[in-house]
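Supplied in structure tokens, the structure appears directly below.
A single protein chain has been omitted; all remaining protein chains appear in their positions.
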Amino acid sequence: MSAATIPTAPRAAGRWVLGVAALAALLAWPLLVEDEFIQRIGALVMLSALSASAWNLVGGYAGQISIGHVLFFGCGAYASLLGFTWFEWAPILGAPFGIATSLLLALIVGSPTLRLKGHYFSMATIALAELARIVVVNTPALGGAVGVSGPAMPRSVLDLSFISPLPYYYIFGSVLAVLLLFTWWMSRGRMGFYLRAIRGQERAARSLGVPAQRYKLFALLVSAAFTSLTGSLYAAMLGFVDPDSGLGILLSVKMVIAAALGGAGTLFGPLVGSAILVPLEEMTNAAFGGGGTGITYVVYGAIIVLISRFAPGGLAEIWTWLRARGTRRGG
Amino acid sequence: MILAQVVLNGFLVGAVYALFSSGLTLIWGMMNVVNFAHGDFVMIAMYVAFVAFTMLHLGPAIFVPLAAIMLFLLGVLVYYALVRHVMRGPMLAQILGTFGLALVLRYATLWVFSANFVSLPENLLGEVQTFAGLRLEPSRVAAGLAALGLTIGLHLLLTHTALGSRLLAVAEDRSAAMLVGIRPDPMQALAWGLGAACTGVAGALIALFFYITPTVGESLALIAFVVVCLGGFGSVPGALVAGLAIGIIESLSAFWIGPAFKDLVVFILFLAVLWFRPQGLLGKA
Partner (left out) sequence: MADDAPLLEARDIVVAFGSFRAVDGASLAIRKGEIIGLIGPNGAGKSTFFNCLAGERQPASGSIMLRGRDVTRASPEDHALLGLARSWQVPAVFDDMSVHENVMVGAFLRHPHAAEAAAAADQVIDFTGLRPVARARSGSLGTPARKRLEIARALATEPEILLLDEALAGLTPTEVRAAIDLVRQIHARGITLVIVEHVMEVILSLAHRAVVFNQGKVIAQGAPRDVVQDPGVIEAYLGRSLSRKPPA
């Protein structure tokens, strides 16, 4: 699992060099690759990493496994495109409203839901998201089962409607950087320790003075806000959302899977998981000609099954295992 | 009178819900594993019935037991090949594993059968009868009664047989069961087999009157989750009561508010119950 990795002093310098190199590579590679298909995958990886990292605050660090995060994603996506449909706003201008709605929802449903333990919590979050989906499907003003679209033609840069995937890559990447910086800062301070303690043993944590309910709720609020923003960005890029693409269970599960695959409760786990899953999905899609045949998800599902079978702790587990072997050999 | 009809229909569907939810609750209560592929097991059983009928021209008397046997084997296979290993990991691994399995089953079916809706002939078991003013569709009545009987049978199996008490012993306390010489592995595999066999029968029965499509499992799984949470993990009588209640509530809300809103009512009730009684309606305090 997310075994505590304890940095030792001499390695710290090496880490910095490695970090800067990785960042440079992340910034530069899309410019070096001309293929738009691959650039597009890069943008989608960032988008997926964004939502999975937001989920990670609640599901990974605090260990409260929500399978209803699509609720917040949908808030963001719908706020953006409804802002356009109703008032002709640029989609991204709807983002603050999506975030506000998400925060409000998280406040209202968070307190009772976060009291539930284990599977009960997961089930309640599924039910909440499904509830939202059914309401939207049956409300024509919200686009009903058909969904809502953004501007057909870009009117200004504010519409964030670009032909090349590159701007999206950098926009999503910047937001992700902000989120990861926050997560990093949080994980080193009291909040990070408290959330991990809650995940480990909530009762014991409370006996040490951890106000568990308050911290879980705060994590949920931050997580909801970023998930909603991801939804808005998604809507700006795709220009369309319907109940399945904006509020379907599969989307919630994808957030969980991306984070769990790379390592839930680790800083870069969601990014690593996304960097594996999204290309996998896009490439099988391309190879077998779209989702219609279903092959994509058969392959996708099979790989998830294999990973859970052979590395139940996610890839982070393989990584710690390899490192443990390495140090044993080396020292 | 029409109300009685609505309640009757709800009751009959509810009995089928109760049956496949019993399968889920058995696994869930025994191993604390949520099977996210449970709805897709039901879906597979529906296609077993469909293929058996349309291609092999077999009747329900054969395809229902056939589906039960095939799903039993699938359950045991899934236990040994996947669940056994996934159980050792964190809860996330269970979600990953069983949801991955759900995707494989769902989309492999989609690939083979396409996304089209199919169904069995409505009059497979004979024509509609009226009795005391109630419309009795033979397929629904047979499905409901069979499901009711089998759910009760499962409960009796667990509570009144030596095998059942061995199963429950493992569910109660794994290590204590091992001390008295019960090996947990075969028992847990059996639980998966039985749980899946429940979906096998339920799927074949529900196929008699329900549309069949590769994604039908998703909504059925949600129903099973709700039933199990309400009835309490591991409780077959709980699943029976909750399943019947959900069936009737769905039917009534479809009648009073509109078919589109039947799930809405179910989910709202579910959340309300969770918030006021987090251990489920019939669960232990």
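A few points about this structure:
Per-chain residue numbering starts at 1, and chain names A and B are given in the order in which the chains are listed.
Everything that follows uses one rule, which is that a contact is a pair of C-beta atoms (placed from the backbone, for glycine too) under 8 Å apart; a residue touches a chain by one contact, two chains touch by 3 or more.
Computed from a predicted model, the values in this text were never measured in an experiment.
When the full complex is examined, the chain removed from view is found to touch A.
Only one residue in the set A:Leu71, A:Ala90 or A:Val210 touches the chain that does not appear here, and it is A:Val210.
Of the candidate positions A:Arg15, A:Arg155, A:Arg190 or A:Arg323, contact with the unshown chain belongs to A:Arg190. The missing chain lies against chain A, touching residues 1-4, 6, 188-190, 193-194, 196-197, 199-201, 203-212, 265.
We take it that only the chains that are shown with their structure count from here on.
Centroids built from CA atoms put chain B at 32 Å from chain A. Chain B meets chain A in the complex at residues 28, 32, 34, 81-82, 85-86, 88-97, 99-104, 106-111, 115, 214, 218, 222, 225-226, 229, 233, 260-261, 263-264, 267-268, 270-271, 274-275, 278.
Per the touch definition, chain A reaches chain B in the complex via residues 1, 59, 65, 67, 112-113, 115-120, 122-124, 126-128, 130-131, 134-135, 137-138, 249, 253, 256-257, 260-261, 264, 292-298, 300-305, 307-310, 312-314.
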